[in-house]
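Shown here: the complex without one of its protein chains, the others still in place.
By letter and in written order, the chains are A, B and C; residue numbering begins at 1 in each of them.
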Amino acid sequence: MKPAPFEYHRPTTVEEAVDLLGRHGYDAKLLAGGQSLIPTMNFRLAQPAVLIDLNRVEELDFLREEEGGIRMGAMTRQRAAERSGLVGRGAPLLAETLPWVAHPQIRNRGTIGGSIAHADPAAEIPAVMLALDARFTLRSSGGTRAVPAEEFFTGLFGTSLEPEEILTEIEIPRPAPGSGWAFAEVSRRHGDYALAGVAAAVVLDGSGRCSGARITLLSVGEGPALATEAAGVLVGTEPSEDVVRAAAEAVGRGIDPPADIHATAEYRRHLAEVLTRRVLPRALERARASAGA
Amino acid sequence: MIVEGEYTFSGPRDVVWELLQDPEVLSKAMPGAARLALVGDGAYEGSIRVGVGPVTAAEWKLAVTLQDRDPPAHYVMQVDSKGPIGFTRGSASVDLAETDGGCTLMRYRADLQVGGKVAGIGQRLIDQVAKMMTHRGLDALSNELRARLAEEA
Amino acid sequence: MAEPLAVTVTVNGAPYERSVEPRLLLSDFLRHGIGLTGTHVGCEHGVCGACTVLLDGEAVRSCLMFAVQADGHEVATVEGLAPEEGELHPLQEAFREVHGLQCGFCTPGFLMTLVPFLRDNPAPTEHEIREAISGNLCRCTGYQNIVEAVRLAAERMAAT
Partner (left out) sequence: MTRRYVGERVARNEDRRLLTGRAMFVDDVQLPGMLHVAFLRSDHAHALLRGVDVSAALERPGVVAVFTADDLGDYWQPGPLLVPPPPVEGIVFHEATQVPLAKDKVRHVGEPVAMVVAESRYVAEDALADIVVDYEPLDAVVDLEAALAPDAPLVHERFGTNMAAFVAQRHGDYDRARAAADMVISRRFLYDRGAAAAMENRVVAAQWDPLAEDLTVWDTTQAPIPIRNGLARMLGLMESQVRVVAPFVGGGFGPKIMMFYPEEVLVPWAAMRLGRPVKWTEDRQENFFATSQERGQVHDAEMALTRDGRILGVRDFFLHDCGAYDPYGLTIPINSQCTLLGPYDVPHYYSEFRAVFTNKTIVTPVRGAGRQHGVFVMERLLDIAARELGLDPVEIRRRNYLSPELFPHNFDILYQDFAPLYYDSGNYLPALETATEMIGYEGFREEQRRLREEGRYVGVGVVSYIEGTGIGPYEGARVTVDPSGRVRVATGLGTQGQGHYTAFAQIVAEALDVDVERVSVVTGDTREFGWGTGTFASRGAVVAGSACHAAAVAVRGKILAMAARVLGAAEEQIDLADGRVSVRGIPERFMTLGELARHANPLRGAVKPGTEPGLEATAYFGPDHGSTASGVHAMIVEVDPETAMVEILRYVVVHDCGRLINPQLVEGQVQGGVAHGIGNSFYEKLHFDESGQLLNASFMDYLLPTAMDVPRVEMAHMETPAPMNPLGLKGVGEAGAIPAGAAFAQAVEDALSGYGLEITEIPLSPSQLFELLQVARAASPQIQETAG
């Protein structure tokens, strides 16, 4: 299990990286934390001809608070985000979810941007970004564009990144007053790919009515999925147990989960429903606390 | 692994049938700049280029044989492929039925064996990749059908 | 640039200069490039944790890094853990005392995972210990005495 040979570049600026990517395009692979890519290379499933290592691009490793929310560089280590008080305050859903991502040794190396760009359907971070309505900055030698998470994820390991583009920054909007959040997943063992997982971000107005909800799912489809029908069930109601149950049923209806050796499609669907029933009350509870405060 | 489903083509059955025998059209329904050539009666050979996510796109050799042909209603497609990280063997049974409004309903059921490295490591994704490739292929065929019908019109 | 690259890696405080192929895994560099065979390799896909070393003080899988990436960085391996020849680190001492190892193959990975863990969390609960080592597989011990060893080491390290 040794990787095949590759041409190796280690740029120190985004400009340099973008330039290299422009030159090598389809033949190149960006190396961020490498915690998914390198095992795939060790199995020789991935054999990129060119590897562009972003680990020395310091400008991609930052985390700061801005007017509208949190902005972080794509090379922010997952562990750094997990430990950051800023993330704890400004994106508590992300903070709550990160400990579910693999193991500390992996998170020490793994990056937020790497996980987003990898877009594994079973990964927690893409689903959370979708729930948080994050925006991503993509840069190529041709320029820069911002893409909302909803448009970014496009099916199985699919993203709207062009071959010459790099994901450079992630922007997470500041939670509105009355926001609540929760995450849960079921995995065979702690740190494994989830059999199913649910992230929820909800907003309650002063009267306890749900004014916004984003429920996202992982491991039940080709990519991270936004459960729009389920969110629709919540919005406009004062969410009761029955509403939550109806939302969970909507989650089950809206997915076509894959089967593998660990879980049948039916089991995954069932878990997505159960998890929604468990996650929403927690998110709503927090929203009530926040709206009351 | 079983991949099965239904798909409706907005066009008459005999046109769909023809499309499904045309190597050029078939190669458009296959992933990654496929090449497919007719090498005998109902026998095709060629290659496709497949890569999913972090798995580097690579060339897979492909051999397709159509059997039990009952035009324009039924055939069985035997597909064998071999690539650097594994192989597939399998057959798909395809039934075409005319439906209201001049459409064609395709029912397919494929029994696929996946072998080699990709089977041992990629099991989590095989089901999804098969589904995705099927859906994309059928959509491509559907587009081709539309184009052909437009041409004829 | 698939050509060998010159790298300088500081391992357990000593600089090592080598010319390496970019694809050389850090685990292979440590074991076979500079002969520090205490770091073990169990899966080479980042699950078993046997190859865990410290990179600039944090635990990482050395099978999921290329040696070229460690250029200019500090790596710590199990060989550098004991303070002096003939002495043991409190974690090593505790592992020995409560039988926290059997075949010993996974042990270096556990130790290197635990060093930063106890640094950051000097008085962990049993659940925290178990979570901290959940990315390290051991087939011999059933983990019980490893957990015991961590508790013992934490107690002793707190006392000094």
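Criterion: contacts are C-beta pairs under 8 Å (C-beta built on N, C-alpha and C of every residue); 3 or more make two chains touch, one makes a residue touch a chain.
Being a predicted model, the structure only gives us computed values, none of them experimental.
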| item | value |
| --- | --- |
| Among A:Arg64, A:Arg89, A:Arg145 or A:Arg188, the residue in touch with the chain that has been omitted | A:Arg188 |
| Options C:Pro4, C:Gly57, C:Gly104 or C:Pro122, residue touching the unrepresented chain | C:Gly104 |
| Positions on chain B where the hidden chain makes contact | 1, 84, 86-87, 89, 113-117, 119-121, 123-124 |
| Hidden partner interface residues of chain C, rising order | 21, 23-24, 31-32, 35-45, 47-48, 50, 77-79, 81-82, 88, 92, 95-99, 101-108, 111, 129-131, 133-147 |
| Contacts of chain A with the absent chain, listed as residue ranges | 1-5, 43-44, 186, 188-193, 195, 261-264, 266-267, 270-271, 274 |
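The criterion applied here is as follows: only the chains that are shown with their structure count from here on.
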| item | value |
| --- | --- |
| Maximum inter-chain contact count - chain pair | A-C |
| Between chain A and chain B, centroid-to-centroid distance (C-alpha), Å | 33 |
| Centre-of-Cα separation between chain C and chain A, whole angstrom | 29 |
| Computed distance of Cα centres, chain C from chain B, in Å | 49 |
| Chain B: positions in contact with at least two other chains | none |
| Interface hub residues of chain C, defined as touching at least two other chains | none |
| Chain C - residues contacting chain A, complex | 1-2, 5, 21-23, 25, 28, 44-46, 49, 52, 55, 58-61, 63-66, 68-69, 113, 117, 131-132, 134-135 |
| Footprint of chain C on chain A - complex, ascending | 1-10, 34-35, 38-39, 42-43, 51, 53, 55, 79, 102-106, 108-109, 189-191 |
| Touch list for chain B against partner chain A, complex | 52-56, 58, 85, 117-118, 121-129, 131-132 |
